[in-house]
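The other protein chains are all here in position, but one chain of the complex has been omitted.
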Amino acid sequence: MSNHAATMVAHKHPSDVEGAKIGMWLFLFTEVLLFGGLFIAYAVYRSVYPEAFQTAAANLDTFIGAVNTLFLLTSSLTVVIAIVALQKDKQKMAVWMIWATVLFALGFMVNKYFEWSAKIHHGIYPGSPELLADHSKGEIVFYNLYYTMTGLHGLHVIIGLIVFFFVLYFIKRRPVVTEEMPYEILKNVRGTSRLAVVSEKGEELGTVAQLDDKVELVDIRLTYEPVAEKRDPRNFVKLENAGLYWHLVDVIWIFLFPLFYLIT
Amino acid sequence: MPSHTLDDTVQNGESYLDVKGRYTGVFGWIFSVDHKRIGLLYLGSVFVFFTVGILLGLFMRLEQMTMGETLMTATTYNRLFTLHGVIMIFLFIIPGTAGTLGNFFLPIQIGAKDVFFPRLNLLSWWLYIAGAVMALLAIFTGDGMADTGWTFYVPYSTQTGTNVTLALTAAFILGFSSILTGLNFVATIHRMRAPGMNFHRMPLFVWSLYATAWIQVLATPVVGITLVLVILERTLGIGIFNPAMGGDPILYQHLFWIYSHPAVYLMVLPGMGVISEIIPTFCRRTIFGYKAIAWSSVGIAAVGTLVWGHHMYVSGQSSTASIVFSFLTFFVAIPTAIKVFNWVATMYKASIRVEVPFLYALAFLFHFLIGGLTGLMMAAISVDVHVHDTYFVVGHFHYTMFGGSVFALFGALYYWGPKMWGRMYHNKTAIVALVLQLIGFNTLYMTMMYLGYQGMPRRYFDHLPQFHDAHLVATFGSWFLVSGLLLMIGTLLYSVFRGEKAPANPWGGTTLEWQIPTPPPLENFDEIPTITDEPYAHKEEAV
Amino acid sequence: MLSGASSFASLVDDAFFFILIISIIFFVGIVATMLFFVVRYHHTRNKKVANIEGNLTLEIVWTVIPTLLVMGMFYYGFIGYDTMRNVPDDAMEITVTGRKWSWTFTYENGFQATTLTVPKGRAVKANIESEDVIHSFYIPAFRVKQDAVPGRDTYLWFRATETGTFDILCTEFCGDRHAYMLSTVEVMSESDYNTWYAGTSGEQITEGGDLSAAGEKLVTLKGCIACHSIDGSPRISPSFKGLYGKMETVYTDGKERQVLIDDAYIAKSIKEPAADKVKGFENIPMPPQPLSDDEIKAITEYLKSIK
Partner (left out) sequence: MHENEHEMKYSTYIYVWLALVVLTWVTVAVASIDFGNAAVFVALLIAAFKSSLVVAWFMHLKNESATIKWMVATLFIVFAIFIGITFTDYPFR
């Protein structure tokens, strides 16, 4: 089915990579503007409460932030390396690099987990009594934004992880898939009627076309060799689009890091 | 893509309505990735919600016939106008022209076999349905439909006990559906034009959809995150807009209108595109000022993103902001005026056939002029301070949205209906329906504008005695309007199933959709045409 | 048209009519041309069409002329607004407080009332605040309007030019009784106003005099009667009539129980409205009211008096 569909698409706009790219970029635009709304909110509140933002930012751990930045930058590097590897038909290298990306992304999330739980442990989370009682309004806004923006970003990291697992599945999947083949399909394959039919004892009974009512069951064994290590070109597009998405997640963090951790 | 619904044995040239695919019956529709079937799916669902919206509006008018409580309590009334707004905006007008006619005719008009991402196209319809179901769930679960108005202003929307969260989730999903349609259209227009069809040979409907699609892609995400922030405040207490937590409720309005103002252009631009198709066809001549009309669509979309603050003159934003926004707002009038002048100039030295679609185009111009000109009154700050949030605004936006884009949609259904379902409408019934609509529409909304200038605020369950007579007149008008609308929906439905068979080109149109059989075959064209001329090349001697 | 009663009325109406007249000229002109073309170039009269593709001069003309006109309109709207935002130095100040669903007006001497009284001919600056959600303070006859935003103080000013009584409305949707968040402004002559103002006092209502009468004033002033009627008629909250001394079924932490409505219950309901919610009204949120003990006592006395 999927192969059939693919040929039909190709028929409509023969391997139009450019169009697929336009689609992907437009999708990224919507992601940028989704965060964009929050960046507008950040800009507004920072202009309203400049001192409070600095006080609150000083409470965030710059070291953890910087480490996380490095994690994401490096994971971006491993993604592009995976893409190049796939382009050079080096499947194994590509798979390893995607695993590295996944690992860095997990490292990022683990860091984030410790960072958030430390803050929550100190009673700093949206709507907490300590936050509302001991902090100025500007700081409350800062933490609300911090949790919303890094939370949404974290959600995107998780989505990215899931996407990479799918890509891994597609790359590691054997290029030729063995499927059960019902007789209805098999009979349409050209030449089937000329296949020789052999009894269990080994004597020849004639061709499929000559079968009569006496035969109760035909056991068909097909042996074929899958084409090993032949890349499926669609995997490349999948990995590239996953990569584009992942770099966007990186770009957003590149802005989140100084805005929340460094403006002390 | 059609392959999913296709046997390999499909006869090319067979109508898309008759094609037997992998699925049959209703599944042959709701799983079809054919852009034409998706267009009709949208059309059907959109008109179901339109009918509901009309009836909600009628109930509101009936409540206003008397002072005090008559039909319903204030609580019910508040939910009713919220639902009316949500349905009419998110479930009707936004997908109304782009989702239905855009899906159906955009690929045909540019000489393509489908949109660029056919499966994504089906997904956006499914998301539309998911959003609609969510909105319906909001009515029947929890404390019932939100009572905030479709604008969901904080802090009221974060405090009310009604089911705002579910209504917002519905709006978010519908927004996502709209984004996917826009993304698909941009990719389609960029990559799938037939050979020879450069941007300046595209039909003007396609131009308007192009501008619309960009608004959908660039503005919708901002409102998406804004609605999410309100949901977060209601569920997790993250009060980004909550003044008790240092937040600013006016920031919500900025973020909301960053989308929702351009959204009015994404409601009206496709309507303008339709008018740019109907007028040259029935004038039997080329359109006057093709490039001016085409680029003014882009101009409207561009300037439209700069003017959201004119909804906020009295909100408490700075006076500077009000003045800047007022100044910018007036510039939207220019490309709009250019369009109107060019349309009228197209009628000059033409050979005009006065058919129902053309009458609707005239009605569009009539209403849209009133809507646009009253828009100028409200763009002027001092006047808006007086009329803001009164019935004047309600009248104004019904003139532009309803009298404008929706009348264009009606005209388009009479114009393109014969192509879509291959059958003609009943002429006399259609004209009677139009006359009823015109009488009712103008009585209702002109009276509303009068009431607004007298000081009648919008979203009032009840009214003061001095407003009573005008309210009565408006309600009378609504009866004419509703009967005209129901008659029209009836006659269109009749034409779908029982109408006379339509010829391939009943109006003598020159764009590509008129050059293929009626109803169109599954893949539109046997052979992709090569374009050598402008879209509205009519012969000098009218036939 | 609605008669105007402030110095802004003519500013707004003039700008409105300026735009209206230009609009009518354009509207009539365009519609007439359009209809003329439809008749003149109907296919029965004109078979030969002219495929005119455009005309640059015309395009420029109908771009430039509307641009100039709308700039004129902008200017007209702008000068009106400019006047509205620049308060004269000698303006008297009044604080307008919006809450669900009533307005309270506080004068410079501390006197509070639920209707507004202003002198004719003097500039009045209204400082607007909100206690809960966004409201909008609107006096159609004066052509003024400004939102009351929680957490942010806004203002407007006006100079009344006619004596009489005019409507005050709320124009930002604020809930069930939005349409009844009404009040009036009474414009008096300068001398009448001075006499009236001299008779007001900013003393605490509860100071001296009849406690029950003070309570009656308070339930109006604090907006209680927006939700609680005093004549037994149904509104969104229990009526005050006959409430005191009644046994009522309430929900406390989700459990039903019977309570006697006495001084203690009333005090608690005012300070912690969510603690014991009367059955049938358990979903109606009432905000805690920042009232002094004296004020609560006065209200309790008043409730006792309306059996």
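As written, the chain order gives the labels A, B and C, with residue 1 at the start of each chain.
We adopt the following convention: a contact is a pair of C-beta atoms (placed from the backbone, for glycine too) under 8 Å apart; a residue touches a chain by one contact, two chains touch by 3 or more.
Please read these numbers as outputs of a predicted model, since none were measured by experiment.
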* Among shown chains, those touching the left-out chain -> A, B
* Structure fact -> Checked against the full complex, the residue among B:198, B:235 or B:320 that touches the missing chain is B:320
* Which of A:84, A:120 or A:158 touches the chain that is not shown? -> A:84
* To do: May I ask which residue of B:61, B:254, B:339 or B:459 touches the chain that does not appear here?
  => B:254
* Structure fact -> Which of B:58, B:72, B:194 or B:306 touches the missing chain? It is B:306
* Against the chain that's been left off, what residues of subunit A make contact? List them. => 15, 17-18, 21-22, 25-26, 29, 32-33, 36, 39-40, 43-44, 46-48, 50, 62, 66, 69-70, 73-74, 76-77, 79-81, 83-84, 87, 233, 236, 243-244, 247-248, 250-251, 254-255, 257-259, 262-264
* Contacts of subunit B with the absent chain, listed as residue ranges -> 190, 214, 218, 222, 250, 254, 258, 305-306, 308-309, 317-321, 324-325
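We adopt the following convention: only the chains that are shown with their structure count from here on.
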* To do: Draw the chains as points, connect those that touch, then say whether the picture is a line, ring, star, complete or other.
  => line
* Structure fact -> Leading the contact tally is the pair B-C
* **Whole-Å separation of chain centres (CA-atom averages), subunit A against subunit C** => 53
* Asked: Taking each residue of subunit B in turn, which ones touch at least two of the other chains?
  -> 247-248
* **Footprint of subunit A on subunit B - complex, ascending** => 1-4, 112-114, 116-117, 120, 179, 182-184, 186-187, 190-192, 217-226, 229, 232, 236-240, 245-248, 251, 254-255, 258
* Which positions of subunit A touch subunit B when the two form their complex? -> 4-5, 8-9, 12-13, 16, 18-20, 22-23, 26-27, 29-38, 40-41, 44-45, 48-49, 126-127, 132, 136-138, 140-141, 144-145, 147-148, 152
* Asked: Taking the complex as given, what residues does subunit C use to touch subunit B?
  -> 1-2, 8, 11-12, 15-16, 19-20, 23, 26-27, 30-31, 33-34, 37-38, 41-43, 46-55, 58-59, 62-63, 66-67, 70-71, 73-74, 76-81, 83-85, 132-134, 136, 138, 140-141, 143-147, 149-152, 154, 167, 169-180, 182, 283, 285
